[in-house]
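One chain of protein is taken out of this complex; the other chains stay put.
Here the chain labels run A, B and C in written order, and each chain numbers its own residues starting at 1.
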Amino acid sequence: MNFDLTDDQRLLVDTVTSFVKKESPVERFRKLRDDEEGVGWSRDVMRKFGELGWLAVPFSEDDGGLGGSMVDVALILEQLGAALAPEPFLASIVLGGLAIAHAGDAAQRARWLPDVIAGDKTLAFAHLEEGSRYDAHHVSTRAERTGTGFRLTGRKRWVLNGHAADAIVVVARTSGDVGAREGISLFVVDRGAPGVQITTVRTMDGHRAAMIALDGVEVGAESLLGTEGAALPIVERVLDGATAAACAEGLGLMTQSLQRTRDYLVDREQFGVKIGTFQALQHRAVDMFVETELTRGTTILAALRADDPDPLQRMRGVSVAKVQLARGGRYVVQQAIQLHGGIGITDEADVGLYFKRMHVLESLFGDEDWHLSRVSSPG
Amino acid sequence: MNFDLTDDQRLLVDTVTSFVKKESPVERFRKLRDDEEGVGWSRDVMRKFGELGWLAVPFSEDDGGLGGSMVDVALILEQLGAALAPEPFLASIVLGGLAIAHAGDAAQRARWLPDVIAGDKTLAFAHLEEGSRYDAHHVSTRAERTGTGFRLTGRKRWVLNGHAADAIVVVARTSGDVGAREGISLFVVDRGAPGVQITTVRTMDGHRAAMIALDGVEVGAESLLGTEGAALPIVERVLDGATAAACAEGLGLMTQSLQRTRDYLVDREQFGVKIGTFQALQHRAVDMFVETELTRGTTILAALRADDPDPLQRMRGVSVAKVQLARGGRYVVQQAIQLHGGIGITDEADVGLYFKRMHVLESLFGDEDWHLSRVSSPG
Amino acid sequence: MDLSFSPEELAFRDEVREWIRTAMPPRLRAIAEVDGHFGVDETMEWHRILHRKGWVAPHWPRKFGGPGLDVTRRFILTEELELSGAPQLLPFGLSMVGPLIMQFGDEAQQARYLPKILSGEEKWCQGYSEPNAGSDLAAVRLTAEDAGDHFVLNGQKTWTTYAQYADWIFLLARTDTGAKKQAGISFLLCDMKSEGVRVRPTLTIGGTHAFCDTFFEDVRVPKENLVGPLHGGWTLAKALLGHERTLVAAVGSSARTLLRAKRIAQSTTRGGRPLADDPVVRAKIARMECRLEALKMANYRALAGAKQGHAPGAESSILKLCGSEIIQGMYELCLDLMGADALTWMNEPGVVPAWEDWVGPNYNYLRAATIYAGSNEIQKNIIAKLILGLPS
Partner (left out) sequence: MDLSFSPEELAFRDEVREWIRTAMPPRLRAIAEVDGHFGVDETMEWHRILHRKGWVAPHWPRKFGGPGLDVTRRFILTEELELSGAPQLLPFGLSMVGPLIMQFGDEAQQARYLPKILSGEEKWCQGYSEPNAGSDLAAVRLTAEDAGDHFVLNGQKTWTTYAQYADWIFLLARTDTGAKKQAGISFLLCDMKSEGVRVRPTLTIGGTHAFCDTFFEDVRVPKENLVGPLHGGWTLAKALLGHERTLVAAVGSSARTLLRAKRIAQSTTRGGRPLADDPVVRAKIARMECRLEALKMANYRALAGAKQGHAPGAESSILKLCGSEIIQGMYELCLDLMGADALTWMNEPGVVPAWEDWVGPNYNYLRAATIYAGSNEIQKNIIAKLILGLPS
């Protein structure tokens, strides 16, 4: 047992930290958010991520990646979260990219991954549907065989980076009923394919996402990733990886929320004394600290287990971490605002931004109840 | 809308308060509890309750009672709870007594109620069974018809005052399957009847209760209270009344726990200052106060609704109060111990006694989950 | 004891319900039905409708144009209005400065200001807090210099909610800079159109510009706009805090939000079945429902006490604490039930069901409920000292 970072990991963390400190202060996010014309993130910065090698981290060396682990991904996302960097690392690398890496054949991987790793193109992963809640096997989008490939029909909701992605990895059903575990397949769909309707929507955290309608979208046979009808295990693995990554990002949000609250308590005076001397506020800050430390531990657990070959181990570790994030993360961002008082309610204070991003992370990839039910499942 | 006490009610509260202050300090309970020979309560004091008219409160004037309401009962129980008076008011009056009053015919009422109202005899109410959890309709105890009456067979658990009662009102099934709502009947069974096996057990709060085995107990037809097979509505009404009474007793426990904690915070010094000056402890005490005030309101609700002719209104009001007691009551007694520190863990401090009694009240008549599911039931 | 309303009171409730049903314009009703968000224009439209009916200020005495309702009817009217989903009226004139002018103003002031508050002709905002002062209201640094027949104001107020729409502001100003903290403060009324007043709205985490900073640079305020004694403004400030506390139980709003939660649970499915069938979800909703019922009882007790003419007792001190936590909890519940739809933020209609649309902004904005009107920490300090008698 060992939780020390390797030298490489330490270097990675240092690089990310100093990059975002210099080039991605929270103010950069605010500007991108408020730019109605843009996509909410910077293609230049995404390319820089590529140049720095971060986008290559989880991919195998054969695919042009660095062969890193989900722990490495978590280390990056924790720092990106702390800086509120809005680039679609989660959507393009952890979701879309790894879906292609896990499910695709050599040709498919070669077709997409180099551009994605360079940051020249980005991906999205379309899985949520109305009524699916968080069950990956609840898929009503249909893919019917045609002479040359498949015809996709259905509606996908809340597709992260769907508004900006060059291609979308779509979860669709090639056979079986809506809730069946068999019959689920993955397709890569070009954003410009006829019948793909992308509606950009705003999300609470100031990001954009997309609602995507597929109205008889014709794709070639080469769009099918992996074995027809057998994609659910990969979908679940990809979602678990994304959940672990979201926990890491959430940890970054918590760390910052705590830090800023602590600084506020130390600086701020009221009734003629530092408010940090009030014991009730001190104890609240300690509770925030405790939740942050617990989340630090469970995030490690999730990142390590996300690569576990045993799906039960993987799901359990990831779910434990998401439950802790749901409880601890929410507590920390709520209290960060409360302890800031009125200023915490304004858009000027960064704690509000962390608060909103945290709620988005909580609502993605399974809420507390969903993960609790996974933890309590037998086996 | 009016929550003022009537003059009669005010007088009642004053009488009970000054009686227990003089004749039933907490020390009396400790003595009775520690007396291995006794039943855990005093027959003399129960008779005094009778002389003072308290045992007559909820019964109709025709039955020799005072025609009072469940609010009056609640006022008495709140004060008895505050003093930890262990006499079986709840078991003999609110459970057994009112079961006979509601279900019995004139002869049956005349046979039992005068002695009960005088405090000369006491009753118990045997409803819980293994596996019944808190569902009143889960009854496996059987009553089979004989030539002259019925033969009762089954096992009842945690019968309050069952170890000392002169007679036991037994919920038994004259027809139907274990979980059916029809086919439930009530019988009055003499404690000495052949086949009645009473095992005294200790309960966490320092009281006694009984496990009762009925092994083919023969009772006459006159033991059947009311219509055969149709007793469930009365059983549920009686249990709701007892629940409201338990809430009132719980409120008494909370009020005392808060009061004693407050006094401790004011008196006690540590690190050279009054611990009541520590803001974290002050806020904790305020949280206790808030829960106590909320419980005061819901207890009124439960007491008023316990007499409501509409069972849905009755159940809802009572369940809301029991849920509030489960949350607020537990919080208050736990914090009372925490704020007392080490001394709170000892049997010498009264807060521990309130703590234990509160947990018993919580475990009786439906726990938080059970009442929540009643609140969320449609209709 | 009696928990029920009298037949006359029940008849009044029916009258209120029926009136709301017919009086609310279709455009407002459409928003109310999905628990939508009302702009200031819509709110003022409803204000004027209520004014014409005579119900705009249930708590005002008849002498000043109030409807002369007793405590219970006021409560019923308020609760029905909240439950209907109608716009919540701006409190700054009706519930804050209005009652203070009644209590401390002279007849001329009462005649000048109160009718226009009632009619909605003049909108008000509140100038209490200053930057870096938080709940410490006595830390007033905005100065009002005596310049003969008028004062000259210099300084800044913050959290001046809806100042961008206001015609008038009431404010605490320091008229005696030599005096000790609470002394030397005066209560002034200032026309927002005065030269030197500048308003900067602040974006909140609820996505709307509710708060403002308001700046005063050599602003002239005639001396007749002083309410109460010179340097005696602290008395008014304290009186206002008392008024504020009775506003914040928000039972009707919480009840309305609970209905919204149930609607979301009904309309959201998992595995083809409504969430409302899930025992875990049911327990969660029921828990909030019980909490609300407990708050209601506390509110009823305060109300019944007021009806009997008792001074506000222990039961009323908890209303702000519990009311603010419960309304926050209700929106948190809604947000949780929405699942991934909780991501939505001010999108076009139809992206999510209409009744889910304003949940996020309201949830976010309502973080303020435990902060404003004296933060809950301050409330606890007060209860610890004044009610529990703990040492300081």
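Following the convention adopted for this analysis, a contact is a pair of C-beta atoms (placed from the backbone, for glycine too) under 8 Å apart; a residue touches a chain by one contact, two chains touch by 3 or more.
Fair warning: this is a prediction, and the values are worked out from it, not measured in the lab.
**Student:** Would you mind listing the shown chains in contact with the chain that isn't displayed?
**Tutor:** Across all of the complex, the chain we cannot see touches A, B, C.
**Student:** So which of C:111, C:280 or C:386 would be touching the chain we can't see?
**Tutor:** C:280
**Student:** One chain isn't shown here. Among B:23, B:120, B:135 or B:287, which residue touches it?
**Tutor:** In the complete complex, the chain left out is touched by residue B:135.
**Student:** Could you tell which one of B:158, B:187 or B:289 touches the chain left off the display?
**Tutor:** Touching the chain that is not displayed is residue B:158.
**Student:** Using the document's contact rule, name the residues of subunit A that touch the chain not shown here.
**Tutor:** Residues touching the hidden chain, for subunit A, are 1-5, 9, 71, 262, 265-266, 274, 276-277, 279, 282-283, 285-287, 289-290, 293-298, 300-301, 303-305, 319-320, 323-324, 369, 371-373, 375-376.
**Student:** Which parts of subunit B face the unshown chain closely enough to count as touching?
**Tutor:** Subunit B touches the chain not shown through residues 128, 131-135, 138, 157-158, 178-179, 199, 201-206, 209, 211, 268-271, 275, 278, 280-281, 334, 337-338, 341-342, 344-348, 352, 355-356, 359-360, 362-364, 367-369, 373.
**Student:** If the hidden chain were put back, which residues of subunit C would touch it?
**Tutor:** Subunit C touches the chain not shown through residues 278-280, 283.
What we mean here is this: only the chains that are shown with their structure count from here on.
**Student:** Taking each chain's centre as the mean of its C-alpha atoms, which one ends up farthest from the centre of subunit B?
**Tutor:** Relative to subunit B, the chain with the farthest C-alpha centre is A.
**Student:** Where the CA atoms of subunit B average out and where those of subunit C average out, how many Å apart are those spots?
**Tutor:** Inter-chain centre distance comes to 42 Å.
**Student:** Between subunit A and subunit B, tell me the centre distance in angstrom, where each centre is the average of that chain's C-alpha atoms.
**Tutor:** Taking the average C-alpha coordinate of subunit A and of subunit B, the gap between them is 53 Å.
**Student:** Using the touch definition from the top, which residues of subunit B touch two or more other chains?
**Tutor:** 279, 282-283
**Student:** Check each residue of subunit C and list the ones that touch at least two other chains.
**Tutor:** 377, 380, in rising order.
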